Each structure stands twice: as structure tokens, then as C-alpha cells.
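All protein chains but one are shown in place.
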Amino acid sequence: MAIDFLYPQYEVVRNLDRCITCRACERQCANEAHRYDADFGCMVSDESRCVNCHRCVSLCPTRALKIVKTDHTFKENANWTGKAISEVYRQAGSGGVLLSSMGNPEPLPIYWDKILINASQVTNPPIDPLREPMETRTFLGKKPGRIARDAEGNLINNLSPQLQLNVPILFSAMSYGSISYNAHASLARAAAALGTYYNTGEGGLHQDFYPYGDHTIVQVASGRFGVFQKYLEAGAAIEIKMGQGAKPGIGGHLPGMKVGPDISKTRMIPEGTDAISPAPHHDIYSIEDLRQLVFSLKEATAYKKPVIVKIAAVHNVAAIASGIARSGADIIAIDGFRGGTGAAPTRIRDYVGIPIELALAAVDQRLRDEGIRDQVSVVIGGSVRNAADLLKAIALGADAVYIATAALLALGCHLCRTCQTGRCNWGIATQRPELVKRLNPEIGCTRLVHLVTAWDHELKEMMGGMGINSIEALRGNRLMLRGIGLTQKELDILGIRHAGE
Amino acid sequence: MLQKEGQVRIPSGCAISGIFQRDGSRIDGSHIISSIAAMHDRSNGLGGGFAGYGIYPEYKDFYAFHIFYDHQTARDTCEAFLKSHFDIVSLSKIPVRRHPRITDEPMIWRYFLAPRHAKLESSQLDEREFTARCVIRVNDQFDGAYIFSSGKNMGVFKASGFPEDVGEYYRLEEYSAYSWTAHGRYPTNTPGWWGGAHPFALLDTTVVHNGEISSYDANRRFIEMFGYHCNLLTDTEVITYIIDYLNRRVGLTLEEIAHVIAAPFWSTIEGKPEKERETFTYLRNAFSSLCITGPFSVLVGFEGGLMALNDRLKLRSMVVGEKGKRVYIASEECAIRVIAPSLDRVWSPRGGEPVLVGLEEGGKQNGH
Partner (left out) sequence: MKRVYVNEKWCLGCHLCEYYCAFANSGKSDMVKALKDHKIAPRIKIEERDTISFAVSCRHCEEPLCVKGCISGALRIWQGAVHINSDQCVGCGTCILCCPYGALSRTEQGAVQKCELCQKNEFGQPLCVQGCPNKAIVYEER
């Protein structure tokens, strides 16, 4: 219907003076935005199909392509923006829930950008990471808080199972199904090479990746997809997913069209069926139930593996975290409202949950107020975009961070936010074999290793600048942070002073 | 308006010195004053202090509280509190000598006391924990009262001023101790508050410290989980609490504590034999939030011993000298040579490597 027509948001601009008609753009666009017109003897494009993923732009050998924002406009209206109007049209046409993917793109405050970092001058020397040891190795897991000695008086190792991280960065949960086999292969290999961990997400563990088990966190979500004894035993740690930052309060949803033979086998569900995780775990309606699941999983794995409980950052996150810390969990993972997803209802993605910076500050302080900060490690995600965010997170109190969107970007993702279509031109959020093969794990692994190594270098540079040479001395060191342009309330929640104070 | 210690964090550089007599025989305070005076330029007149062990043999079974009072009301409230929690066997002003460069003095009182049996019983705490909590409570909650020394048979003497002046002011030549530590302060801000001077003490643990630790807030926010209140916002305070916590509450030895707070680098740990590697890894992991980074040299005094420790990179100077039964430790060698020109041995301990000295058997039998 004419009324449903929406002018495309982006336009493909082709410089015909540069185009050599190699047709790489046409071959590489799974959305079929480009085609060769034999009558005109040149390439033409249909911008209504373009999702602005830049695959064609990146591969064009003569740089003949660019994508621009359209200047087509509704009558200017600060309240009824073009976006707001278009969404009404779409819903009036479809009667459905608006779906989006990846993280929240709305212009809500990014507290990372309002926090500044300290450096040493005069009274305390900066340390040069090129010349002195600079340590970013960290351990996740419960600390005993007391010691035990044998008959000779030697210390006995009374630590619960720990995860050793050579860098304070882990790859966050992304299921096989939501991302491709090759994306998982890249993450698994990179985690092993870096001495850290990747996370299976809720889709089970493909049999090919069992050899990477020592660097794998296996997730148990409300759908229990792919969960069985061998799976639990395969991982270095087990994560119970209670919630996800992009969509607190709802479960994952993998459309049947993505459930091919391999995914069907890994998830243990029939081919072609929708994999819909329930919103709650139906065996967890309260905190005491969570404790039972934590210990069920520990029983199942002979108390050899730390258990992580992952929650979305919601309003009373501090109280929830306190409950989790007392549930027997070894690690709490908190996912902020900017966390990514393969598909989520737009309204939930954009307006449910709170920023991770505030959630982290509140949780860390609450656990300290209750004297139980050492009983759990805190890992945060959603979204950590660079080494400065990473450093600020640790100084606010995190033990380590989860990255997922940044990892996908390293693999080629251009944040076009159309994962839900399953036609990812970069071979990441797709199950179509011809697209999946576009992500060569050899390249993917190298790029992930590069990214994390680069961040680790930057982290060390900044730590050295502030005279800190071990990551544990940065953790919770909020005196190293100052706020800029924040209200007193925001500063109080973050537990930092304003710049100049 | 300038903020005082506790309202703002003040980084400072410093001088430290210590003398320890292994056989337990006692040395009067003039030596340590001469030693710290040699490093005059490392202080700026805004804080100096001393700790002596074995100075109150006649009251050795009682806690000796040294308290600053800003005003009479503070004294009244504090004494009321002390009376309700302790039996006070003696109380007096600490004798001082008027000194032209020591000004703005508070009231300085000394109490010898023992926890009241009934209070101690009902608290279900051991005697030391009970006493420590009372000290922390006064310092945290009683405006104008500050307990700056609280151990048995030992005492801290400190003030705003150059350390040699502080020593004269407190008439330290009249006290004899088997272990002395001293501190001259160079704060980069000027509150001139007496309580901010070193040594910092809790029970018989005293710390003098030179440096500015960059891990301060990480350490502070962690240690405060265990009932400590870091009111002064100084490094020394947090180091004292960490040592008190790890030693008295967790039960680690001082050497183990050194491996926690100046944890060896992972690369060093990996090169150790298996047993040591396991222990070091355990200590570093289990107490990771108590690792201290940034420059420091500290002298930790305690009943019967003294520990010297540098940060992992040795970013602060510290020299140890030995002559017979006597051990000297100071920021600069000159501070040792000035009182002991010929030494049997002088060396610079490596970063993170603790130097522990203790009383010999005979010294202990001397009743200290």
C-alpha cells in the first residue's frame, strides 16, 4: 500500500567515473541492493534494500561507493521525529512488535565519556610499561577471607575454583545460532590464544569446539538449549543467564529458519523449530531457587567449576547482586542497557534497564557496604567500547569486563543492526553457508587477538601513568576517576568526585 | 578554606628511620632524634613523630592510650566512654617541654587501662579486638578526640613540626626503648594537623611510611569492609589497617603479609620452585585487593619486632645497617652513619623483599 511506503533511510552513492563494473558489490550483497544493468551497461542500486552494512563499500576495489543518510525528510518536528513517524507507519501496516538488533542506539547519557582518568605527577612516579613489568592478569572467583594451615604450619590452598585471565577481558555470551559457526570458531581460538574465555551463549556448544573447553564458559539459560552433562563438564565455568542487558525481562528467540541441521544438533531441538527461551527460568521464581540451581550445577560438576550468574542492569540491581553474592555464585556478570543482541523488541532494547556504569558503581558499593565484595567477582558488559571504558570499569570496581559488540566489530560487523534478518553480509549473524564462509576464522581470530592485545597495551599505558603496576591495585580505585559535567547525584552514585575537586 | 586531614587526601613524601636492639636492651630517644634530624630536608615541618617499644615496663600489662583533645568537651565525652569500657589505672598529661617551633598544641593525655571485664565478656570479642574497636570508634565518631597510640608497653609521640623538634618537645631522651621508629613528613598540602603525623598506630602495630601509594582507594575501599574507617585518608593509615587485618584477624605472618602487600611479579613467581610458587600465587590471588602499588618504604613496628619493606619496584630509597646486636634502617644511609659511623654491614634491600628483625630469646626473657 502506498501509505506503507517509507523512503529509504540511506542512499547508495556510486561514483560512475570510478566504477569498473567488477560487480563485486552485486555478488557480495545478500540483500540484493546492487545489480548490473545490461541496457545501461553499468551498475545500478536499489537503496530500499540497503541496510548500510558497508560490505560493498569495503570491498569495492576502486572506492566508487559510499552510503549517505538520505536528505529526504518529513516536515521538521522536534517531537514527532522522522523516526517516530516511520515507526507508527510500520506498526500500523504490520500490527507487530518492532524488532531491532545490537545495542541501544538512543542518545541517552554515556557515563564512560563523563569520567576522566588520573595520572601521577611529582609526588608519585608514573611507571613506564615498556621498561617495567605491568601486570593485568587477574583471577575471578570467590576469595576465602581466611586461611588454613597444615600440621607444619604451611598455608593450604583453600580457594574455590578460580578462572585465570591473562587480560581482564572476556568475550561475552553469543549463542551458536545467533552468530555463525565461524564467528564461534574465531572467538574460541582467540580466547585460547589470549589466555581468556569466550562464552557459548544459550545455544549449546558445537562438538568441534569441545577442545577449547578450557577457555569456554558454558551458559545455562531458561531454554536449557544444548545443556547436558558433557556440556557442563566441557567448560571452564558455568554461567546461569538470568537476564540480558539488551532485553531484560524476556528470553532469547531464534527463528526456525536459522535452525539448520548443525544448530538443531547443538541445541538439541528439531530442525526448523523456533528456539524460544522462556522469560524466567521456570525453576527460579526467587532468590532461594537460584541458590538451588547454582548448587545443582556445582553438584553436577563436582564443585570444580566457578558458577557465574548473569543479570541485566535493572533498577534494583544492587539488592539483586547482593542476593546473588549470597547464593553461592562465584561471579556476578552484569549487563548494561547498551548491551547487544541478535534480536530484541525495540522498545525493550531502548528503554528497559539502566546504564552499566551506574549499575556497576551501585553493585560494587553495596557489596562492600555489606562486607561481601570478596565473596564474588564482578564482571560487567554492555557496552565497553575501548580501553578507557575498560579502565574506568575496573576503577569503578569491576574485576573484568565482557565484550561482545566490540568483538563482533573486530570480526567485521558494521553495526547495521539488522541481525534479525539472518542475511549478515559479514558472515557473523547468519546461518546461510555462502555468507558464513565470508568470515574466515583465521582472520577473525587474528583480529580479535589484535584488538584485545591493543586494549591491554593501552590499559597498561594508562595504569603506568597513574603509577599502578598491577590490575588488582586499580580495581575499585575510584580516587583515580573524576566526573566531568555530572550532577552531584550522579557523582554520588558513581562514588567519584568532580574534576577539580 | 584549607581542608584538614580526613577531609581531603594529601599526598606526601617523607623520611623514615628505625633502630632495633636485638638483645632487648634499651636505648634512650636521643639517638633516633639525631638520626631523623640528619634527614631534615626530607621533611617540611608539617609533621614528625616517633614510636618506642618497651617504654612502659611498669605498666606493661595495660594498654597505653595517647590521646589528642581539641577541647575540654571532647575530653569529657571521650573519658566518659573510656570509663564505661575500661578500668583506668592511671591518667595524666604527657609531659612536654615548651618549644618555639611547636605550636597550636592540643591537650595531650595518656591513660593506662584494661578492658572492663563485664564489657569485654558481653562483647564476645577477644581483648585486642575489643580494644581496637573502641579505638576506631573514638577516632571515627568522637569529634575533637583522637587516640594516636593504643598498644601495650609502647607509645607513639607525634606533632606538627620538624621531627627533631617534636622529639625534644616530647622529651624523648627520658624514654628508653628496644625499638624506635621515626618519621619526618613532607605533605604537599598544609593542614598541619597533629593527628596526620606519623607513626600511625593501632594497638601495638605502628607504621611509618615514606611514599604515595597509587593503590590507595582500592586498598581503602576493601579494608573498610572489615570495620576499619580510614578517616585520615592517608596511606599510612590504610597500610596499618591492612597489616593489622592480615596479621591479627587473618593470621598471616609478617613475611606472608609482605608477599601480599608487595606481591612479587607473576614473572618472578613463575620462576620460583613449585611449593613457593603455589604459596605466592595463593597469597596474591586470595588477598589481591590488598596489594599495594606505587612508591613506598615502610617500617612496621610491633611487639618484639620490626619489619622494613619497600614497594615492588623499589621506588623509594631504604638502607639497612647492622652493628653488633643493633639494626638500623633509614631512608638514607647518612641517617644511620650519623649515629653509627662504623657498621658491620650495610645494604639496600630489594623491592618487595621484607627485612624482619626480632628480639632474641634473651631479649624476650627481659620481659618485653
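Going by the order they are written in, the chains are A and B; count residues from 1 in each one.
The criterion applied here is as follows: a contact is a pair of C-beta atoms (placed from the backbone, for glycine too) under 8 Å apart; a residue touches a chain by one contact, two chains touch by 3 or more.
From a predicted model like this one, the values you see are computed outputs, not experimental measurements.
Q: Looking at the whole complex, which visible chains does the left-out chain touch?
A: So, spelled out: the chain left out of view touches A.
Q: Which listed residue (A:R27, A:H282, A:K304 or A:H450) would be found touching the missing chain in the intact complex?
A: A:R27
Q: Which of A:G195, A:P433 or A:G485 touches the chain that is not shown?
A: A:P433
Q: Where does chain A touch the missing chain, residue by residue?
A: Contacting residues on chain A, toward the hidden partner: 17-20, 22-24, 27-28, 58-59, 61-62, 433-434, 437-438, 440, 442-443.
Just so it is clear, only the chains that are shown with their structure count from here on.
Q: Return the distance between the CA-based centres of chain A and chain B, expressed in whole Å.
A: Between these chains, centre-to-centre, one finds 47 Å.
Q: Which positions of chain B touch chain A when the two form their complex?
A: Going by the criterion above, the answer is residues 9, 11-13, 188, 211-219, 221-222, 224-226, 250-252, 256, 263, 265-267, 278-279, 282-289, 291-295, 312-313, 315.
Q: Quick one: which bits of chain A touch chain B in the complex? Just the residue numbers, please.
A: By the definition above, chain A touches chain B via 120, 122-125, 127, 132-133, 135, 137-139, 143-147, 154-155, 157-159, 162, 368, 371-374, 397, 466-470, 472-480.
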